[in-house]
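Every protein chain but one is kept in place in this view of the complex.
Here the chain labels run A and B in written order, and each chain numbers its own residues starting at 1.
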Amino acid sequence: MGDNAIMREQKLFKVVGTRPVRPDGTPKVTGLAQFGADFALPGMLWGDILRSPHAHARIRSINTAKARALPGVKAVITSADFPEQKFEYVGPERVAVNYWHMTRNVMAREKVLYEGHAVAAVAAVSKAVAAEALRLIEVDYEVLPHVIDVDEAMRPDAPLLFENMITRGIEPAPTKPSNISKRIELKLGDIEAGFAAADEIVELNFKTAPVHQGYIEPHACLARFETGGQGEIWASSQGHFVVRAYTAKLLNMNIGDVLVHPAEIGGGFGGKTVIYVEPVAAALSRKTGHPVKIMMSREDVFKATGPTSGASMTVKIGVKKDGRIVAADGLFKYQAGAFPGSPVMNGVMCGFAPYNIPNVRSVGYDVVCNRPKSAAYRAPGSPISAFAVESVMDAVAARIGMDPLKFRLMNAAKVGTPTTWGPKHAYDSYAYTVQALLDHPAYSAKLGKNQGRGVASGFWFNNGGESSATVHINEDGTVVIATGSMDIGGSRASMAIMAAETLGIDYTSVRSIVADTGSIGYTHVTGGSRVTYATGTAVVEACKKVIGELCARAAMIWDVDKGDVIWEDGCAMPAGKISGKFEPLSLKAIAAKRAVTGGPIGAEASVNAGGFAPGFASELCEVEVDPETGAVKILRFIVAQDVGRAIHPSYVEGQMQGGAVQGIGWALNEEYIYGPDGKLQNAGFLDYRIPVASDLPMIEALMVEVPNPNHPFGAKGVGEVNIVPAMAAVANAINHAIGRRLTELPMSPPKILDALNSPRRG
Amino acid sequence: MAAAPARVVLIGGLGSYYTGGVSEFEIEAKTLHDVIRGLDERCPGLGEYLVEEESTVAIDGEIHQIGYHHPVRPGCEIFFIPSIEGG
Partner (left out) sequence: MAKHHVTTTVNGNGVEFLCETQQTLLEVLRDELHLTGTKEGCGTGDCGACSITIDGRLVCSCLMLGVEAQGKSIQTIEGMATGEKLHPLQRKFLEHAALQCGVCTPGFLMAAQSLLERNPDPTEEEVRFWLAGNLCRCTGYNKIIDAVLDAAREIRGN
């Protein structure tokens, strides 16, 4: 699998594993870095979007005449300004991209399917005029009954979002339409025989509420298009190539006619791998011939961008007295939101993945309902199913009187263990994460009154895929690395580190930038824990190519055979029969002679990286529950994660800490609260309560390094798996503290008080 | 003596439109491209569909994006999975 020379050398790395300051750091601490909303152009118009006040309604008509007549309004658009798209599922089926759905999510056509659904947009000379214009647009709605809760949406008498939706994945296909877009089932072994052989069985039901990714930066972009023609977009997103592709598709343009500049991005977590405002701004710009800027309000972000699924689940695990799990059965019903495509398949595949279970069945349902379409959120689908599975694991361990970590170790997946979805595990790393917690002194520390300790584990695939990178040697011997990966968490630092290590030069002589869609090859999204792995691989490939070129140039300078030149410690060195005959040539020296040896020196590499190793995490949580208020205080939180190799340890720790805290928020406070009218009641950060600094202790990050043999430096994805075990770890800790198991998220104070007031259960 | 064929499985109902519900195949192959051609022979259109789907594929447990060049050893296990998207 490629040249693993760097790994095989086994020497200590010079730069990989160190903690230098990121090369893009100063602009971010001085306010100079430009995020999606920070761009402006002369003649710029402000765009704003009219959104449905109803959870479910047919659009009878839209009258934009008054809005168009308002002085200062330059364009008003509706779905009529977007071409219709063919109804077909294309591309990845798990997060099914169907442009028929996508165009309707960006701008509603026949119906509005959630409060906040976009129905029209305007471009005007100021924000105030744009807002006034929206007020003048008249939409005639026929309000329809709505349904939001996943169990209710699955009922045969539930209001239908799509009158012709027939569930896929059921043979024979149902005759009646429903809100169930898809059913999936994965099976291994014989669960009936498995459960028959079990000594103890625990079966529990779970419910989770939708939660938002909660990025602090609302979606924003600036579009500048020729009237009816080509154009550019400055956007913060998790993938400017995806922004380009989707925008072009929705406007029936050639991909090459759209150029996307990557702005800095203020958080994404998956929620910015999809588009909302870009095609709207582009359409308005094309219509007016002026640049158009759109920035979503926080309220619109909550109401109209995808939170993850709420879910209803049942998990049953059967075990022998000695601790061996003999059977497991899971039912996972996930809200997709207004259009199909919840991450239920991920949930189904990941839930039991850390374990060696001979008889397993997982069934998943993707269910549409009247709330925004779900978007990816950090290991999409996996944290939800893990909440259920890891809670039952905890209950089972308690039932047989076994230590919960030792129980997991006994049943840990190893190389060769089959997964529910077929392939055998190729890696042993799960057990290391459990052992790391077992070995931690906190695990056996004494706890006080109303305090409890819980553990949980989780799995995530990580990802690879298409990435491109270029490396250019500047005239002074310094280096510029460019990639197509938006930098959402410090990846420019790790790209520079990998380049410096490969080239054998000082970190400070490497500049690392993110190039626009016209300047570099296709690169897939910054998400899915793929950048350090796949884009890093591309960077290393490009650097190796340039090393070949540098050696060739040195050979020309010395007038020797290229085969006698090697690259060591950042210099071309004479070797073989000319060993010692010439002084080493640094990058600077070779760059100085570039013109006479053939011209500028650079290289590009594009990869479709495979062999991305999955990630495991095990987490330990200690809580103290206040019996009077139901408030839960997190006393301690430890994340043990197999990280492959930490290219820049500070940023790996940062991912682990950030993911854990999102999981804590998901566990304790975060939820979408809908009124009986289907309207969101907490569309702001005051009442959608994410963790603040005073809620938390220091999060301890234990990086377990089991190098990934498929990456030049052993790296693998680290961004996502850390959120997967968090909610169950908190739930298990609360159960330990108060002797009551909460099976509904969030475990907010009223729910804790309710639980405390109910009799103790097993 | 022919080399042992690879065991090829399509999971989660992937491509069922082309396979009529069959999900397991035995295909003699040296590369993933051979596997895709083999699938196309048995179920016309299936191979192209998997490529367009940008399926994820697990070869002996190692996960990759679908690519023609991946070597396939005799008797290995190949699972085609609907492509994984992260966040």
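Just so we're on the same page, a contact is a pair of C-beta atoms (placed from the backbone, for glycine too) under 8 Å apart; a residue touches a chain by one contact, two chains touch by 3 or more.
For clarity, every value in this text was computed on a predicted model and none was experimentally measured.
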item	value
Displayed chains contacted by the hidden chain, counting the whole assembly	A
Residue among A:T247, A:Q657, A:N708 or A:S748 that touches the chain left out of view	A:Q657
Contact with the hidden chain (one of A:P210, A:P262, A:G310 or A:G490)	A:G490
From A:M107, A:V280, A:M295 or A:A515, residue that would touch the chain that is not displayed	A:M295
Sites on chain A contacted by the missing partner chain, in the whole complex	19, 21-22, 25-26, 28-35, 37-38, 40, 126-128, 213-218, 264-269, 295, 297-298, 488-490, 648, 650-651, 653-655, 657-662, 684-686, 690-696, 698-699
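Heads up, the rule we're going with is that only the chains that are shown with their structure count from here on.
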item	value
Whole-Å gap separating chain A and chain B, where each centre is the average of the chain's CA atoms	26
Complex contacts: residues of chain B adjacent to chain A	9, 11-14, 21, 52-54, 56, 58, 60-65, 67, 70, 77, 79, 81-87
In the complex with chain B, residue positions of chain A that touch it	90-95, 168-169, 171, 184, 186, 213, 268-271, 273, 343, 345-346, 349, 375-380, 415-416, 421-426, 460-466, 527-530, 608-614, 710, 717, 720
